[in-house]
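A single protein chain has been omitted; all remaining protein chains appear in their positions.
Entry: chain A
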């Protein structure tokens, strides 16, 4: 065990910090729309030009070809310097890209990996369906072989940024007789294919982060299959736990910076009698709890990555997601509480404008990418070996 960086890691970190100081955009990220996409594209391209896109991705596909440790250091430094998050590229960088690196054909890798790193391809994830949310393996969207094409028919829902995306990773049923996890395939689908209809969904915070997507005989070349036909489930799960673990380190640092801002807020704001909120024992204890949990979560994520580096695997990746989701929800709830009546107006102050929507959006944390309950099932069955519910 060691936390000190070796000479090579230190050199990398210092170089990253130096670059970030000079390159992190000064202007805030636009809340939505084409401006937001333009902003994220520009930031991604700037990272690429600086040699910082895809730190651990292979060199031949445009990555920097460095180790996982450097990838983590990069995420950490980005969080410390408040660099923009991957934003509209989070699926491309966090799931589609890593999946193609492991499972894609040479042609697929060359078509997508470089462009993803240069910010040229926004990706969406087409997994959930109206009848298959937590029970993802029950999905029914079909793709039927017709010559050298697959014809997709059905619908997906909760597809993040579908209306802004160029490409989609789509999980479909290709083997009609097969049940559940068997008989699924993983497809790359251009979002401008004829037959795709997108209807945005307004969420409880008033935003439209995702959409319902309908497929009416959408024709996709069989060369867009990732992995073998029928192996889609395995392909989709290849990098899921792992990416969560590595990206979480950066997210946890961002969460700790948020806790820090909430603490400053509690020190500045006063109650009706003019006493700082932080002077209240209950508020102080609550913030101390959040801070200790965030440090523990950081330690858990670091322990997970360390185990993967040493042994190539770790069972604890699945423990991180529900912990992170629930903690970040509590942090945002605490921030909202500190606003008091100021939080009753979404745009009454700079702080309310930041905290209120972020609190409302946080309800999605324990639902998206598998509800907290499904995550607990997975931990109980796969990590602890308890019998199936």
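Note that contacts are C-beta pairs under 8 Å (C-beta built on N, C-alpha and C of every residue); 3 or more make two chains touch, one makes a residue touch a chain; residues count from 1.
We adopt the following convention: contacts and distances are computed from a predicted model.
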Could you tell me which of "Acyl-CoA dehydrogenase/oxidase C-terminal domain-containing protein", "SufD family Fe-S cluster assembly protein", "Electron transfer flavoprotein subunit alpha" or "ABC-2 type transport system ATP-binding protein" is the UniProt name of the chain missing from the displayed complex?
"Acyl-CoA dehydrogenase/oxidase C-terminal domain-containing protein"
Touching the absent chain when the full complex is considered, from A:144, A:203 or A:316:
A:316
Sole touch to the unshown chain from A:178, A:299 or A:344: residue A:299
Option from A:122, A:258 or A:287 whose C-beta touches the chain left out
A:287
Can you work out which residue in A:41, A:109 or A:263 touches the chain that's missing from view?
A:263
Taking the full complex into account, what residues of chain A touch the chain not shown?
1-5, 9, 69, 72-73, 263, 278, 284-285, 287-289, 291-300, 302-303, 306-307, 309-310, 316, 319, 322-323, 373, 375-377, 379-381, 383-389
